[in-house]
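Mind looking over this structure? Questions follow.
Just one protein chain is left out here, and the rest sit where they should.
Labels A, B and C are assigned to the chains in the order they are written; within every chain, residues are numbered from 1.
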Amino acid sequence: MGSGIVSNLIKMGHTVTVWNRTAEKCDLFIQEGARLGRTPAEVVSTCDITFACVSDPKAAKDLVLGPSGVLQGIRPGKCYVDMSTVDADTVTELAQVIVSRGGRFLEAPVSGNQQLSNDGMLVILAAGDRGLYEDCSSCFQAMGKTSFFLGEVGNAAKMMLIVNMVQGSFMATIAEGLTLAQVTGQSQQTLLDILNQGQLASIFLDQKCQNILQGNFKPDFYLKYIQKDLRLAIALGDSVNHPTPMAAAANEVYKRAKALDQSDNDMSAVYRAYIH
Amino acid sequence: MGSGIVSNLIKMGHTVTVWNRTAEKCDLFIQEGARLGRTPAEVVSTCDITFACVSDPKAAKDLVLGPSGVLQGIRPGKCYVDMSTVDADTVTELAQVIVSRGGRFLEAPVSGNQQLSNDGMLVILAAGDRGLYEDCSSCFQAMGKTSFFLGEVGNAAKMMLIVNMVQGSFMATIAEGLTLAQVTGQSQQTLLDILNQGQLASIFLDQKCQNILQGNFKPDFYLKYIQKDLRLAIALGDSVNHPTPMAAAANEVYKRAKALDQSDNDMSAVYRAYIH
Amino acid sequence: MGSGIVSNLIKMGHTVTVWNRTAEKCDLFIQEGARLGRTPAEVVSTCDITFACVSDPKAAKDLVLGPSGVLQGIRPGKCYVDMSTVDADTVTELAQVIVSRGGRFLEAPVSGNQQLSNDGMLVILAAGDRGLYEDCSSCFQAMGKTSFFLGEVGNAAKMMLIVNMVQGSFMATIAEGLTLAQVTGQSQQTLLDILNQGQLASIFLDQKCQNILQGNFKPDFYLKYIQKDLRLAIALGDSVNHPTPMAAAANEVYKRAKALDQSDNDMSAVYRAYIH
Partner (left out) sequence: MGSGIVSNLIKMGHTVTVWNRTAEKCDLFIQEGARLGRTPAEVVSTCDITFACVSDPKAAKDLVLGPSGVLQGIRPGKCYVDMSTVDADTVTELAQVIVSRGGRFLEAPVSGNQQLSNDGMLVILAAGDRGLYEDCSSCFQAMGKTSFFLGEVGNAAKMMLIVNMVQGSFMATIAEGLTLAQVTGQSQQTLLDILNQGQLASIFLDQKCQNILQGNFKPDFYLKYIQKDLRLAIALGDSVNHPTPMAAAANEVYKRAKALDQSDNDMSAVYRAYIH
C-alpha cells in the first residue's frame, strides 16, 4: 500500500505494525513511524485491526493458514481486513476460518493503481462484517476517496473481478486499436487525439495510450495481475454458466503477452502481444 | 444529419438542397429553408459542394454510380464530400471515378451520435482533397466541434473504422460486465457507480450503462451500423494480416444481437445477446 | 465403468469390491459377482489395487481426503489407481499423500465414451508408478484396447486434457458447421455426406452429426464434463502462458449450452447453443 496511507494513519493517531515477506519493503513505512512485525501472527496479536493485501488466492490462503500465519494470532474480537483481489470462494473460506475462531472479517479489495494508492484516492469495495466496515471508516478515508459496502462476504470479490474484467478487456481493445492504426499507416497520436475528443475520453484511455506511445510500461497495474483477474472473472462466469467471450478473448491476448515476458510490466504492455 | 446543421448552414448564408430516398425525411430541412432536390444528380448539378451520408459501402456506391446518381451531375470543379463510414477500398474507388470526371473529392466520416449531430458536436475525420477540406471549414464548423485532416483518400475511412472498432468492442465489454454482475447477484447500479468513481469514467460508459439500466434502447448509434463497422474493421485487419481477436469476439456477440432483432436498436442493445 | 469390465475382471479370477456414493449404481456389478464395499476406506483396506473414477478435481480430492476416504485405508503396499480426468495439480497432490503413507499411486484417465467402456475399448493414459502400471496390465486389457505409460504423475492428466480439448473444440466446430448449413438453407444430411466422403471422415464426426440430425442427445460423454475439461485445459495453458484461443472460444459456447440446461446431455448438445 502507498506510503501516504501509513503516514495518514499515523497522523490520525493509530499505532501501525507492518510485515512483508520481503522485509525491506517495510523500510519506508518504518521511517514514517510504523513498527515492524516479525510474523503475520504477531501482527494480528498486537493489533486490533489487521489489513492485508497480497497478490492472488494462493498467497491470501498461505498468509492466513500457513505457519506463523494470521490464524495463529486470531482471538475473539480480532479484526482481519483482506484487501487482496481474489475469488469469492477463497475469501469466503478465509472468512469462515477466522469467524470460527471468534474473529471478525471484512473483505475490502481496492480499485486503482499505484499512483492513486499513494494519493489516497483508491475506490474500496467492502463486504462482510458491517460493524467492522464502520470501524474502518477513518482508515478507509485515509486510503481512498470512496468506499462501497456490498453485503455478504464474497460480493466485493465478485464486484472487483467484474470491474477489473471490464478494465482488462478494454485495455486489450485499446492496444488492438493502436496497433491496427500503426499497421494501416495511421498516426497513433492522431487516433488518441480523436478518441480524446469523443465520448470515450477517460483518464484510463489517455494514460494507457500515453504509456504505449511513449513505450513506457513501468508497472502501475501489473500485467500478470490483470491477467489473473481476467482468469478469475472468467471462472466466476463459469460458476454461473454465463458466457464472457470478450474476457475470454482478452485473456488469450494477455497470455501471449506473458509468454513475451511482459508479466512484470504494466497491463498496457499487452500492446506487445499485438506487435510480435 | 441533424437539423441543427442545416439550420446553421442556412444562417451562414448558404443555399442548401437536400435529397433522401425517403422524401419525407427531408421535410424538417425544408421547413428550415432548404430546397428539395429530385435526384442525387440534380443536387450535384445545382450545388458547388455536395455532402452525402449513407449507411454502408453498397449504399455509398449506389448513390454515386446508380441511375440519376451523383456521377451524372459531376462536372469539372464540382465538389463531393462523402461523410459515410465505409471501407477504404470503397471510398478510394468513388474518389477515382469522381476525380476522373474532373470533380473534387473529400471523404469526411463523422464520429458521434444523433444527439451530438443535432448539437453540431461531431468529430469529423477528413481525407482527400486538401483544398476542398479548407473550403469546407465553415461547414464543418457548423457540424462538428473538431475536424482532422488525415492525408490521402482512404485514411479517414481507416481511422473511423478503428475508432468505431474500439467503441463497439468496449460496448460489448460493458454489456458483458453488467450481465455478469446481474447473474452473480450484484447490483448493476452499484457497478456503474463504482466505474464512475474510477479512471474508466467516460460519457460513453455512463450513457450506455444508463441505457441498459433503464432498458432504453432507442437508437443513438444503430446496432446494425456498429456491427457493420466491426466487420469492416476486421476486414481492414485482414488486408494487412493483423489479428483483431477482441473485435472478432465482439462481432460475434453483435451478430447474436442482430439474430435477436436488435439491429434497429441502439448499440447498447448488444446487452440482450448476453441475456438470451 | 462399464459392466463388461467388472465382468471381465471377475472372469479373470479377480475378487472385485465396488463402492459408489449412490449405492444402487453398484447393483449391476453385484449381480455379476462383485461385493459391495461400505466406504472408500473399506474398499482400499480389503483390496490390493483400488480403481477410482469420479467427475472432477473436487470429487477426486474428497474421495481420497474426505471422511472414510481412501487415505484411511492406505497402508504400505496398497495400490491406488485414479482413472478420473482431473488437472495435474490435483493428481500430483493425491499422489503425494498416498505415497507419503507408503501407498503406490497411478493415474490412469481414460479416453472414450460409455459405449467403448461397455465394450472394453477405452484408451488408457497412465502415469506414475511404473511397476503398478505393469501390475495393472491384465486389468487394463480388460478395460481398454490400448494403454500408454507417460512417465511421471501429472503427465496423464495433462495429455488427457489436451486430447479432450481437441475433441471438445472440434465438437463445437461441427455444431457451428451444421447450424450454418441450416440457416443458409443447406441440407445438414448432405453436409454430413460430403464430410464423410472427405479426409475429415471419422467415427466421432459421423456419430456426433448423427446425434444432432436425430435430435438424440442421450449422454455418451456428458456436456458438463467436456466443458470442465476445456476449462482445465485452458488453465493448463494458462500455467505455461500458452494461448489457446480455439479452446477459449469453445468453452464460451459450452457455457451457453449449460445455461440452456444441456449439462446432462451429450456434448453434441452444444449444437443447441447455436440455435437459441
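Throughout what follows, a residue touches a chain if its C-beta (ideal position, glycine included) is under 8 Å from a C-beta of that chain, and two chains touch if they have at least 3 such contacts.
Quick caveat, the model's predicted, so the values are computed rather than measured.
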item	value
Which residue of B:Pro57, B:Gly154, B:Gly198 or B:Gly237 touches the chain not shown here	B:Gly237
Footprint left on subunit C by the chain that the document does not show	111-113, 116, 123, 125, 145-146, 148, 150, 155, 158-159, 162-163, 165-167, 169-170, 172-174, 176-177, 179-181, 183-186, 190-191, 193-195, 197-205, 207, 233, 236-237, 240, 242-250, 252-253, 274
Positions on subunit B contacted by the hidden chain, ascending	231, 235, 237-238, 241-245, 248-249, 251-253, 255-256, 258-259
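Following the convention adopted for this analysis, only the chains that are shown with their structure count from here on.
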item	value
Centre-most chain [mean C-alpha coordinates]	A
Cα superposition angle of subunit A on its copy subunit B, in degrees to the nearest 5	180
Same-residue or different-residue interface between subunit A and subunit C, half as cut-off	same
Whole-Å gap between the CA centroids of subunit B and subunit C	52
Per-residue overlap in subunit A, given as positions that touch at least 2 other chains	237, 242-245, 248-249, 252-253
